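Only one protein chain is missing from this complex, and each of the others stays in its spot.
By written order: A, B and C. Residues from 1 in each chain.
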Amino acid sequence: MIQLTHASIDFAALTESVRSTQAGAVVLFLGTVREMTQGRQTVALDYDAYPEMAEAKLKELEAEARTRWPVIEAGIVHRLGHLELGDISVAVAVSCPHRHQAFDAGRFLIDRLKEVVPIWKKENWNDGSTEWVHPGTDQPVAAPSKH
Amino acid sequence: MIQLTHASIDFAALTESVRSTQAGAVVLFLGTVREMTQGRQTVALDYDAYPEMAEAKLKELEAEARTRWPVIEAGIVHRLGHLELGDISVAVAVSCPHRHQAFDAGRFLIDRLKEVVPIWKKENWNDGSTEWVHPGTDQPVAAPSKH
Amino acid sequence: MKTVVKLFARARDLAGSPALELDLSESATAADLRLALGKRVPALEPILSSLLIAVGNDYAAPTTPVAGRTDLAVFPPVSGG
Partner (left out) sequence: MKTVVKLFARARDLAGSPALELDLSESATAADLRLALGKRVPALEPILSSLLIAVGNDYAAPTTPVAGRTDLAVFPPVSGG
């Protein structure tokens, strides 16, 4: 399942959807809104996307993972819109016959997602300012937050 | 949370229990009963444990993970007794500020669990035979199954 | 020829619009599009060199043709997850 959603992510349903009697291992990754980033305090995040391309890239990543590991099932859900502290921004679930395959595939999916999928987050700092996070650009303020 | 249980593992509750606004990343690992192992067909597994020592070792592993990674919360639940195909035998959940920490800590916990925690599984093969899985011992039949 | 480009995130904020119409030559490449954007919206200058250009669902190389495409997008480095 590849999905962009403005609703809360149901990680339990996503995890159930990848379970299989062919799999001995399931790995779930959740990205959650962290309060502190390099000493600065976040009160909320806003996520925006280029939806058509983002969904296409997510499908490409799943396909690439399947060429590299014996993935039984995989699912990626990314939330968009306004997220509060602790909210789940992204969930990646993958099942494989053996555990190291599932760990490697899951890590690959979230690492590549953060590199190539056109989704952006905007920090809402506790001083009332907001700031798009664009890694590598010459931003006036802090370094980008990362999970 | 460290727990041995004969009941179904509620992985969603375990995952919720490690979420935190201090964490940007949660990793959940599930071990599930796989049907095929090196060409042989499993119909069920029976898990036995030395409970006092198993719980002590799980607590040691969590403590060691906390010395190696900035773990916010961690939980490990292992099921005992009779498990059918697809059932969850073990769940490991860990939250950390950043994702690679959570992946590394989660993988460490399940890898070490399989090495040192006194829990054993008995295969119930589809030919009606049963067989304890004891890695490294000279067993008459197949190699041990692994996740 | 008139070519519409979608903008996202800080690029959209700096341009003040989710899309721009540019006038490009028929042989225009992604590199030409970047130059045309900088001229059209001077406010994009601080991030112009880091902007990514997408043609359809793929990232464009500097030499990728863009003229006449109806599925162009320009945006800063991504930060999902």
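Criterion: contacts are C-beta pairs under 8 Å (C-beta built on N, C-alpha and C of every residue); 3 or more make two chains touch, one makes a residue touch a chain.
Remember, it's a predicted structure, so these values are computed and weren't measured experimentally.
> For the chain that does not appear here, which of the shown chains does it touch in the whole complex?
The chain that is not shown is in contact with B.
> For chain B, which residues lie in contact with the unshown chain of the complex?
Against the missing chain, chain B presents residues 31, 47-50, 52-54, 56-57, 78, 89-90, 110, 113-122, 132-138, 144, 146-147.
Keep this in mind: only the chains that are shown with their structure count from here on.
> Can you tell me the least number of steps between chain B and chain C, where a step is a move to a chain it touches?
Tracing touching chains, the least step count from chain B to chain C comes to 2.
> Distance between chain B and chain C based on Cα centroids, please, to the nearest Å.
49
> What is the distance in Å between the mean C-alpha positions of chain A and chain B?
25
> For chain A, write out the residues touching at least two other chains, lowest number first.
31, 110, 146-147
> What residues in chain C touch two or more of the other chains?
81 - these are the residues of chain C that touch more than one other chain.
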